[in-house]
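Every protein chain except one is present and positioned as in the full complex.
The block that comes next holds chain A.
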Amino acid sequence: MAIVSRGFRGRPRAGGDRLPPGQYLVEDFPVLSAGPTPRVPTDRWEFAIDTEEGETHRWSWQEFMALPQERPAVDIHCVTRWSKLDTHWEGVSLDVLFEDVESAAEYALVHSYGGYTTNLPVEDLLDGKAWIVHRFDGEELAPVHGGPARLLVPHLYFWKSAKWVRGIRLLNEDWPGFWETAGYHEYGDPWREQRYEGD
């Protein structure tokens, strides 16, 4: 009689196949910071995309809020190992912001009020993969979580989703950001556990 073993599968984890390797689930929303929380009034807020040719596209808060809004519901994964499922946001797709931007640059350096930076390939910002969000769970995004607006790139570790986002510089060469120059991975794919340089 043939015996078919199901083999070892390990203990089923909460979160199932939505939880990348080495992560655990949280219900709260941990705050990690590398500096004081900037307070940016929306009447002084602006967002800009600078191209490699020196062209700048700018949006005031009013102009930004007048753009078509989306409500992404996504899972987020922090490099410090917590993951949070089904987070609800509201904001503008980067596809909308890049609509009139003429650029052949492959790399983006995102910069924030307060001086934070992070880098990622331009293609990771496009095709419905990234947003500038200003609401979380139906409320205005709190300053400790990056309000008035933050980048949301849920398919990469959450340090790429820069809080207090101010602009994106498009570059022909990859330029590592704040954590990427201090040991963290260039790309940061949670499913490949790209936490540190060389992972």
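Just so we're on the same page, a contact is a pair of C-beta atoms (placed from the backbone, for glycine too) under 8 Å apart; a residue touches a chain by one contact, two chains touch by 3 or more; residues count from 1.
Keep in mind that, in the parts below, contacts and distances are computed from a predicted model.
Only one chain is not pictured, and the protein name UniProt records for it, out of "Formate hydrogenlyase subunit 5", "Iron chelate uptake ABC transporter family permease subunit", "Hydrogenase maturation nickel metallochaperone HypA" or "Phosphocarrier protein HPr", is "Hydrogenase maturation nickel metallochaperone HypA". Note that of A:Phe64, A:Trp164 or A:Trp179, the residue touching the chain absent from this view is A:Trp179. Mapped onto chain A, the footprint of the missing chain covers residues 32-37, 79-80, 115, 159, 179, 181-184, 195-197.
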